[in-house]
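Removed: one protein chain of the complex. Kept in place: all other protein chains.
Moving on, here comes subunit A:
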Amino acid sequence: MSYSSLPEDVLEHVFSFVQSDKDRNVISLVCKSWYEIERWCRRRIFVGNCYAVSPRMAIRRFPEVRSVELKGKPHFADFNLVPEGWGGYVYPWIRAMAGGYPWLEELKLKRMVVTDESLELIAKSLKNFKVLVLSSCEGFSTHGLAAIAADCKNLKELDLWESDVEDPSGNWLSKFPDTCTSLVSLNIACLGSEVSFSALERLVVRCPNLRTLRLNRAVPLEKLAHLLRQAPQLVELGTGTYSADLRPDIFSNLAGAFSGCKELKSLSGFWDVVPAYLPAVYSVCSGLTTLNLSYATIQSPDLIKLVSQCPKLQCLWVLDYIEDSGLEALAATCKDLRELRVFPSEPFGDEPNVSLTEQGLVLVSEGCPKLESVLYFCRRMSNDALVTIAKNRPSMIRFRLCIIDPQTPDYLTLEPLDVGFGAIVQHCKDLRRLSLSGLLTDRVFEYIGTYAKKLEMLSVAFAGESDLGLHHVLSGCDSLRKLEIMDCPFGDKALLANAAKLETMRSLWMSSCSVSFEACKLLGQKMPRLNVEVIDESGPPDSRPELPVKKLYIYRTVTGRRIDMPGFVWNVGEDSALRLS
């Protein structure tokens, strides 16, 4: 019996066990009938670049989708490199989905511009809407949130992760009707102004399935205990401001409330933290797997006390106040640690303000056998340290190192850090994401091109010497999907020589490099399935063709040039001479 003669519903049932996009895509390529069956039963789609495909096309191919995830602006938009008005508008998608996916349940957006109008349309048109995640989004206000609260009867999740929300009033929370009892997850940490505490409390009380609650800074510490007692089932909590007058009654109330939360696995928040109140959470430390202290200005001794009580910790985000000594304690206690992110407390200072060096990272790499994901801001590094880390942790998957001063050499030998990063890519064969920093020549890119075969995302700044560097990466990294480059001397040759590679990637960002407008035009003309967009706010780039292009964003697409480009973005394609306004 051949597989192709299996009845459709059997195949569909089998396919339903295949969740990963990659595998689903492969299934759809087997034969025409599998393509047809698969597309009717695909329930979730992920569009990594909202301009790669049109909503209409997506809906046409996958008519029964229940969950959509979209990403808009390029990653470097996080660091203010993409001007406002660039794009990433979700409205066209929502308008299309209002008609095409009336039963849509989940929408997850990242780096997109979301308007109140969009939110209102969701609330009005999608009757079964359950999950809204807006990660690093902007363009909407609490009015839009009020519409979601009021009209989405089955809302389970509302997550505004680090979004920029216009916050005229906190009253939107009261728009959740009394009949709404379905909330499982609420993250309002990014909201600036106060929400009505009584509305919040009533909401928490009537939602027995609430597992995640991330409060905003405006919720005072004195009231936290009260909320916790209403929701002892919480698994993830983000505190509000973690400061109050030092009073024993407040402390004991808080400590008592925390001790009632037997399920807590994740803590975050801790703005304005008063160290004396930290011990209030000690009772939950033994169960914690995730701790986000990245806004907590606690010094190393307090951090050590805290972290030493969390043997099950898998993910720690912290400021560099933790210092090497704190990381040593972490390495000694948290043997289950998978992810570490250390953020800088004073990145613009001249001198280091804390004693955090490469040693801390080395210690963690030695002590934590499961460490696979690192984001580390520091001020000095050595090749030796990097080689040690690489050898300690060949299972590393994400390695992002940011040495704060651009082009800092190995502090011991004053050499470039090529060898160190080379060791990382050589030993860590499953490395998927890498961010480079420090003094780097073309050699590091040679290593990367040679060894980093599973690398999907590479971020580069102030590195390299010539086009050869870029060429190594584009020609060698077989799995590369996203490449973002700022301030490197990479120009036309490597780009043009590897034009075909760009169609195998999601996107390429290059800013303050040496790419000429002519090369962009050529690329745009040669590669019809790429959008070659030049961003230049001071005027049309062809008016000063002798200057390198300021910002360049190239991405593959099946829909041609986008129609929502602002005046400072030029699509340099076949008809690049006449830009349509």
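Heads up, the rule we're going with is that a residue touches a chain if its C-beta (ideal position, glycine included) is under 8 Å from a C-beta of that chain, and two chains touch if they have at least 3 such contacts; residues count from 1.
Everything below uses one rule, namely that contacts and distances are computed from a predicted model.
Note on the omitted subunit: UniProt lists it as "Auxin-responsive protein", one of the names in "Auxin-responsive protein", "AP-3 complex subunit beta", "U6 snRNA-associated Sm-like protein LSm2" or "Major facilitator superfamily (MFS) profile domain-containing protein". Within the whole complex, the absent chain has one touching residue among A:62, A:377 or A:421, and that is A:377. Of the candidate positions A:274, A:332, A:499 or A:527, contact with the hidden chain is made by A:274. Within the full complex, the residue among A:308, A:498 or A:514 touching the omitted chain is A:514. Shown as candidates are A:11, A:81, A:94 or A:368; the residue that touches the absent chain is A:81.
Of the residues in subunit A, those that touch the hidden partner chain are 76, 78-85, 136, 162, 164, 190, 243, 271-275, 294-295, 297-299, 343-350, 353, 377, 402, 404-407, 435, 439, 459, 461-462, 465, 486-487, 489, 491, 511-512, 514, 536-540, 543, 548, 566-568, 579, 581.
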